[in-house]
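Single-structure report; data block below.
Let's turn to chain A:
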Amino acid sequence: MPETVFEPRIVGFLCNWCSYAGANLAGTSRIQYAPNIRIIRVPCSGRVDPLFVVKAFQSGADGVMVLGCHPGDCHYRDGNYHARRRFALMHRFLNFLGIDERRLKIDWVSAAEGKRFAQVVSEFTRQLAELGPLSAISGQQAAVSSQPAAVSQT
Partner candidate 1 sequence: MQTYSYYPGCSLHGTAKEYDHSLKLVMSKLGIQLHEIPGWNCCGATAAHSTDEILGLALPARNLILAAARNQPLLAPCAMCFNRTKITQHEIQNPATRKAVEERLDGADLEATGASRLEVLSLLQALASDEMRAAAAKWVVRPLEGLKVVCYYGCLLVRPAEVMHPDSLENPQAMDRLMEAMGAKVLDWPFKTECCGASLAIARSDVVVALGRRLLSMARGVGADAIVTACPMCHSNLDTRQAQIKARYGESFDLPIFYVTELMGLAFGFTPRQLSLSMHVTNATRLAERIGRTQG
Partner candidate 2 sequence: MARIGVFVCHCGSNIAATVDVKKVAETVGQLPDVVYATNYMFMCSEPGQKLIQDAIREHNLDRVVVAACSPTMHFRTFSGAIQRAGLNGYMLEMANIREQCSWVHPDKAVGTDKATDIVMMAAAKTRWSEPLFPREIGVTRRALVIGGGIAGIQAALDIANAGVEVVLVERSPSIGGRMAQLDKTFPTLDCSGCILTPRMTEVAQHPNITLYTWSEVQAVRGFVGNFEVDILHKPRYVDASLCTGCGECLTRCPWKKFTSEFDEGMGRRAAIYRPFPQAVPNVPVIDAEQCQAILSLRENPERDKVRCGACLKFCPRKAVDFRQQPTVGTEKFGAIVLANGYSLFDPAVYGEYGYGRYPDVITSIQLERLMNAAGPTGGEIRRPSDGHHPRSVAFLACVGSRDQRVGRPYCSKICCMYTAKHAIMLKEHDPHVQSYVFYMDVRAGGKGYEEFIRRAQEEYGTAYLRGRVSKVYPEGDHMVVMGEDTLLGMPVRVEADLVVLATGVQPQPDADAMARILGISYDGYGFINESHPKLNPVESNTAGILLAGCTIGPKDIPESVAQASAAAAKALGLLSQPTLLGEAMTSWVNQARCAGCFSCEAVCPYHAVERVTLRDGRRAAQVNEGLCKGCGLCASVCPGKVITLRGFSDQALLEQMNVLLLQPGERIYARNSL
Partner candidate 3 sequence: MSNQIIFKSGESVAGNELLQSVRERSGVQVEVCYQCGKCSAGCPAAEFMDLMPRQVMRAVQLGQAELALRSRTIWLCASCQTCSARCPMELDVARVMDVLRQMARSQRIQPAEKGVVLGYDLFLESVKRLGRLYEVGLVAGVNFGTLNPLANVFDVGLPMFLKGKLNLVPGWSGSGEVKRIFVKKGAEPDADV
């Protein structure tokens, strides 16, 4: 349904050293992309607690992105590996919550990949537009509060 008018609301957690710099490069290179994302700067993708993601969906985000340095390039040695492992589990947990796992995107964007950043964001936005709005999941509260411990054991 490409002609849908639905504008997904996206929260993007970007690591300060690679992805956030990549987003800046997209700006300095004037590469346009879908405006739906709202960026929250974090020091490292490893800083992103699965709790944040759940809270985001809970508060009505239609999609969440976690972007970090490419594996091997982490400014903090291996933070992005932790993130990768953690969110692999997270995807399963989302399914359990009844949230389409495609609504959570984990990807790597380096400081040199402004163009790629724009592509990743626009593509994710397009995909969410197709998935449509995420209905509130407050009913899952219990599951949510018991969740962080479960997922953090990476």
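Following the convention adopted for this analysis, contacts are C-beta pairs under 8 Å (C-beta built on N, C-alpha and C of every residue); 3 or more make two chains touch, one makes a residue touch a chain; residues count from 1.
How were these picked? Simply put, all candidates are chains of the complex that A comes from, given by their letters.
Computed from a predicted structure; not experimentally measured.
Of the numbered chains 1, 2 or 3, all belong to the complex, but just one touches chain A: 2. By the touch criterion stated above, chain A contacts candidate 2 in their complex at residues 9, 11, 16-18, 20-21, 23-24, 26-28, 30-33, 35, 38-44, 46-52, 55-56, 59-61, 69, 72-73, 75-79, 82, 86, 110-112, 118, 148-149, 152-154.
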